[in-house]
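The complex is shown incomplete by one protein chain, all other protein chains being positioned as in the whole.
For subunit A:
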Amino acid sequence: MDSKGSSQKGSRLLLLLVVSNLLLCQGVVSTPVCPNGPGNCQVSLRDLFDRAVMVSHYIHDLSSEMFNEFDKRYAQGKGFITMALNSCHTSSLPTPEDKEQAQQTHHEVLMSLILGLLRSWNDPLYHLVTEVRGMKGAPDAILSRAIEIEEENKRLLEGMEMIFGQVIPGAKETEPYPVWSGLPSLQTKDEDARYSAFYNLLHCLRRDSSKIDTYLKLLNCRIIYNNNC
């Protein structure tokens, strides 16, 4: 969960992608990777999950690091945490909050929740990058991670949609997802208020990326390994 870890994760991710591509050619399902979408070929579910788990793990690592950086630089002694309670825009999603609840949630529901979370973060991530760029003295550690997370989020969303399509064939509806409306507070002139808004956003991002990561790993073990990881 440090920069070393994240760069390790990055390289592992890259390696995984390469290896997956190789594997897919001779993989379990013995069908080639389909870069242009479904058609004649089909990526195996196992590989999809492997890839998704790696990406979600990576995103959470990056989010944690970004939060810690921000906390260290801008939030010391400010008590921002008190304001961060109940501030996440995704709190309306009925996500399980312990292991038992999660294990009792059907994988369809879990996957919809994952998709909802991913979709609801597209917009805030985009604005986060823009606003961090404009932030005076924003350290590169924060900005680069924000950019990376935004990209990886999109990638994970695509992968999840593929998984969803394979696990629950025929489910094409897109569930509504929570909309983020915190942009004004990110742009406020009051520096403390603005930093507080950033703190909230990063805090929520860290949490939601942890949820996505945990649910995916649960699903992976449940679906692919039959609860025998």
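Just so it is clear, contacts are C-beta pairs under 8 Å (C-beta built on N, C-alpha and C of every residue); 3 or more make two chains touch, one makes a residue touch a chain; residues count from 1.
As a working rule, contacts and distances are computed from a predicted model.
Q: One chain isn't displayed here; going by UniProt, is it "Two-component response regulator", "Beta-hexosaminidase subunit alpha", "Peptidase S26 domain-containing protein" or "Prolactin receptor"?
A: "Prolactin receptor"
Q: On subunit A, what residues meet the omitted chain?
A: These residues touch the chain not displayed: 1, 57, 60-61, 64, 81, 84-86, 91, 95, 97-100, 102-103, 207, 210-211, 213-214, 217-222, 225, 227-229.
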